[in-house]
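A single protein chain has been omitted from the complex, and every remaining protein chain is retained in its original position.
The block that comes next holds chain A.
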Amino acid sequence: MKLTRRQLLKNGLLVGAAPLAMGAAWTSQAGVADAPAQGEISLYGADRSATELGLGLRQKGLTPRYEGRLDPLSLNALPSGTLATGFTDEAGLVLLTSLLAGRGRILALGRHAADADQLVSHRGPLAGPLVAEGSSWQAALGREYGRLALTGRAGRHARQFRRPADATGTASELSFLIRL
């Protein structure tokens, strides 16, 4: 993952430090940007999957803000409390989870193959398979993530769901739902 200087400057790890005066980079960013509006969620990914995910989120009353391809370091610039979701690759997931330690919450993670979904929720039990009449699995995932984002439940739950093979492709995808 190559980072431009601009991308690096955007992340909270790059806040200039003076001897004896360096505050927590994350903390220093919090509250600087505008707080997220009620129901807003940052949505990452650059293809049809992200679009469909956004559709499902809207059906649950959330307002997705399309951010394009995920640069995990850019999450540091978002205000505390921001909800974020989307798709990324293996490298992005490693970076994302690593950066959230002590800085945010992982509400749910998903691994999606052509005919199965493996989901982990930290917001209580998961609903059934990601299938619905006339809807894509990504939109169903959006509805499920929307529900988990809004629930007050806690506890880790993991399940694997089978579903009819996705005719649009076989590439595996990784999804996430986090709160900063």
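By definition in this document, contacts are C-beta pairs under 8 Å (C-beta built on N, C-alpha and C of every residue); 3 or more make two chains touch, one makes a residue touch a chain; residues count from 1.
Convention: contacts and distances are computed from a predicted model.
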*Which choice in "PqqA peptide cyclase", "Cytochrome ubiquinol oxidase subunit I", "TRAP transporter large permease protein" or "4-cresol dehydrogenase (Hydroxylating)" gives the name that UniProt lists for the one chain left out?*
"4-cresol dehydrogenase (Hydroxylating)"
_Can you say which of A:47, A:90 or A:115 touches the chain missing from this structure?_
A:90
*Candidate in contact with the missing chain, chosen from A:43, A:75, A:106 or A:139*: A:106
*Touch list for chain A against the chain that is not drawn*: 1-3, 8, 11, 13-22, 24-25, 27, 73, 89-91, 93-95, 97-107, 111, 118, 122-125, 154-159, 172, 179
